[in-house]
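Written out below as structure tokens is the structure these notes cover.
Missing here: one protein chain of the complex. Every other protein chain is in place.
Presenting chain A:
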Amino acid sequence: MSSVTGVSATDELPGPDGRPPLSADAASTGRVGDRIFGGAATLSGVVVIVLVSLIAVFLIVQAIPALADNSANFFTSREWAPGGEEPRFGILEFLWTTVTASTLAMLISVPVGVGVALFITQYAPAWMRRPAAALVDLLAAVPSIVYGLWGLITFSPFFKPVQGFMEDRLGWFPLFSPTGISGGTIFFIGIVLAIMVLPIVTALSREVFDQTPLAHKEGALALGATKWEMIRTAVLPFGRPGVISASMLALGRALGETIAVTFLVSALADGSPWTWSLFNGGETFASKIANNAAEFSNPSKTGAYIAAGLVLFVLTFIVNSIARVVIERRKAFTE
């Protein structure tokens, strides 16, 4: 298992002795000790299920009254004015910012992460593999608040000229049209998120690439393939499900990343016009909630933020479920 992702693509593979991992057996003697211990183990498992269900239940129950009072459309409105006599709030802006910034992060981190994983497993000299892997894992050990500080204070001045250049040359394209906002743009947040999730993509991809059967690799080489052709025809197809689920896990992390994004975003003024530009500002779900933690004073206001949190929960739930299904199917094939 990767210590970075907490998930393994190879969990259910047979153990080193070729037998499947020991599953439940009839070794229980039915004695008191056995029943208590087995009961405690089952209970903790059930507690985990209950906890996850409770998350959904509590968020839904507390979001419903606020949603019922909402006089704007929750999914299509860009307003955010919860509380008060006539609360009006919608999540369209957060949804757009969250999804685009995370997608951009994936577009950067998946190719680079796979490249790094291929470097570590196939190209790096033997003495370099472990240190290189440890260094990439180190990126995951840096707390996200530090990414936020670094992005805000150190990295963003370096990025401003890049953005200016892109706006000059590509500004005719709607995605890159200038908006007058620099610093915490969607594009910039996407780049910082890409750096943050890179170790997740790399860790899991590395694990599956390492599992490529030697016979496949040697077969390709024996047929006269160059190293790259060997990778393209043996390593990548074998690792594809692992890479997909790694990307999904990374996407889940990017969608929910809070504190770094909270430091970086430039919130939009109320009523600012809609634009497709990636150089626009705008809050994500997580940053909106975190930025307004002090506002959780009355129930209807809090309910609006909880409703936003619920949408985020559903988003990450879907993404992680896809990752899980892909891993499961891969296991079904390899066993």
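Please note the rule applied: a contact is a pair of C-beta atoms (placed from the backbone, for glycine too) under 8 Å apart; a residue touches a chain by one contact, two chains touch by 3 or more; residues count from 1.
Convention: contacts and distances are computed from a predicted model.
Asker: Determine which name in "RNA polymerase sigma-70 factor", "Phosphate transport system permease protein PstA", "ABC transporter ATP-binding protein" or "proton-translocating NAD(P)(+) transhydrogenase" the UniProt entry assigns to the undisplayed chain of the complex.
Answerer: Spelling it out: the chain absent from the display is recorded in UniProt as "Phosphate transport system permease protein PstA".
Asker: Would you indicate which residue among A:I91, A:A105, A:L118 or A:L268 is in contact with the undisplayed chain?
Answerer: From the options A:I91, A:A105, A:L118 or A:L268, the contact with the absent chain belongs to A:L118.
Asker: Using the touch definition up top, pick the residue from A:L67, A:V99 or A:L149 that touches the left-out chain.
Answerer: Checking the options A:L67, A:V99 or A:L149, the one contacting the hidden chain is A:L149.
Asker: Since one chain isn't shown, list which residues of chain A touch it in the complete complex.
Answerer: Its contact residues with the unshown chain are 1, 3, 6-8, 11, 15-17, 19, 21-24, 27-29, 31, 33-34, 36-38, 40-49, 51-52, 54-55, 58-59, 62, 111-113, 115-116, 118-120, 122-124, 132, 135-136, 138-139, 141-147, 149-150, 152-155, 195, 198, 202, 219-220, 223-229, 231-233, 249, 252-253, 255-259, 262-263, 285-286, 289-290, 293, 296, 299, 302, 305-306, 309, 312-313, 316-317, 319-321, 323-324.
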